[in-house]
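We show some of the complex, not the whole, and keep each chain where it was.
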Amino acid sequence: MLHIEFVTDLGATVTVDVEGADKLLDVQRQYGRLGWTSGAVPGGGYQFPLDNESDFDWSLIGARKWTNAEGEDMVIHRGLAYRRRELEAVDSRKMKLPAAVKYSRGARGTDPEHVREKADGEFEYVTLAIFRGGKRQDRYAVPGGRAGSGPQQAARPSAPRPQPVAAARPAPVAVVEDETPF
Amino acid sequence: MLHIEFVTDLGATVTVDVEGADKLLDVQRQYGRLGWTSGAVPGGGYQFPLDNESDFDWSLIGARKWTNAEGEDMVIHRGLAYRRRELEAVDSRKMKLPAAVKYSRGARGTDPEHVREKADGEFEYVTLAIFRGGKRQDRYAVPGGRAGSGPQQAARPSAPRPQPVAAARPAPVAVVEDETPF
Amino acid sequence: MLHIEFVTDLGATVTVDVEGADKLLDVQRQYGRLGWTSGAVPGGGYQFPLDNESDFDWSLIGARKWTNAEGEDMVIHRGLAYRRRELEAVDSRKMKLPAAVKYSRGARGTDPEHVREKADGEFEYVTLAIFRGGKRQDRYAVPGGRAGSGPQQAARPSAPRPQPVAAARPAPVAVVEDETPF
């Protein structure tokens, strides 16, 4: 017997019994669709393989996809909206980084220090998830398959391109948390 | 089987067994009426749809309504009184924000840093809940229905009005926590 | 079934099963007499009605009464001694506060920031409990009744008196934590 601890959409701490380890992801999907989350977002955000981005099942972490009024791809997690950003691959003498897709938002005054990341100037942001490198894990996908559809697929970043890396960095966005559709 | 973790009115950590997910809100209401709470108030406060404000069941988060000696609408949560404030909609070039109702109190010396929000000058406050935008969730309402009654209904903020936004901001209030009726 | 989480007198984390909600206070009294506590002291201390002070059952929060060598009323909680202080009612233009009884101690170097309260000068103190206003709750009383006896009764603060408020403020006390009788 397993027991998984959630924070519900109402912020309550609730543990759910699970029959076996093979049922765990089903339970996470079932309650994740209600906006329940388990555990804290890791510092720097969840890390997933890039090849999981196109059909990632956001209910696994209690999140869901959302397209804002400007048609941008966002993800809602615990009532806050995270913007999808593509990070080009970096291949310089100082560092090598494969292409990635990152979901992040501007930091709020009430975010604890250890989740804030610095960008240009005084802007700080918080990352929900980064998809980079790695090997695809089918169990992270939406069951029944939605691969190939959706805006991510078309826009997926590929090999290093000549565009400046800076263009892919998060830019200050006022009150990004207030765009929440709830 | 589910298990919900509460902090009782006496500050004790107590877990209660719940038969199924469909019984969870009933259990939250039952113990919430005693002032028991589950989980921490999210940084920046609970977020609920504005259309839930008029008949919100405060027992869901272990709180209760209270009218102070001056006839103001307050909410008591863990022995502290939060004042009801209406925030006008903002529609400027810099940001767009729908109208909202916020329950907040002045910060106390023992509030941790990550729950304090800055207002004008050196004043800091703490938000319990903000009702803004979104779509009404019937399950958040007082069972049996109290919609339409109460002072909130009459005073509900609507579309942007010419009044200055500043008027809706929290103002410094000395020892707001000491007005607690217990 | 309920489950209450304690920190034992030896500092261990132990959960005790409880048959029903009506047995909870009995279990808190039973283990509280051994010095076991459940949950953290709220920031600013526990809040109880003033009318519960005379026969408050300190075992409910794992504490016990103690009279020190100078005959002063103290309370021992987790090995530290808190001094009983009477706070006069305040009725000025700036604030109104009913009379109260407070149990507090001088801050120690290892107390976390969020429990420290500022007094005059550089002195900092920590509050265990404050009894003020409210309506008596019989379930907080010592079972079988001890009301009317004890030094608290005689010394209970009443309506505003002409004495200066400053006299009731906590004064610096060297090594108050070392007076612990254990």
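Brief remarks follow.
For clarity, chains are labelled A, B and C in written order, and residue numbers in each chain start from 1.
Everything below uses one rule, namely that a contact is a pair of C-beta atoms (placed from the backbone, for glycine too) under 8 Å apart; a residue touches a chain by one contact, two chains touch by 3 or more.
Only a predicted model underlies this, so the values are computations on that prediction, with no experimental measurement involved.
Of the identical chains making up the complex in this file, 3 are positioned in the shown model, whereas the full set numbers 5.
The definition used in the following text is that only the chains that are shown with their structure count from here on.
Taken together, the touching pairs link the chains end to end in a line with two free ends.
Between chain B and chain C, two chains of identical sequence, the interface residue sets overlap only in part, with shared numbers making up under half of the total. Chain C has its Cα centroid 46 Å from the Cα centroid of chain A. In terms of their C-alpha centroids, the spacing between chain B and chain C amounts to 28 Å.
Each of the following residues of chain B touches two or more other chains: 3, 15.
Of all residues in chain B, those touching chain A in their complex are 1-5, 15, 18, 21, 24, 28, 38-44, 46-49, 60-61, 94-95, 97, 114-118, 132-135. Those residues of chain B lying in contact with chain C across their complex are 3, 7-8, 10-17, 31, 78-79, 108-112, 174-175, 177-178, 180-182.
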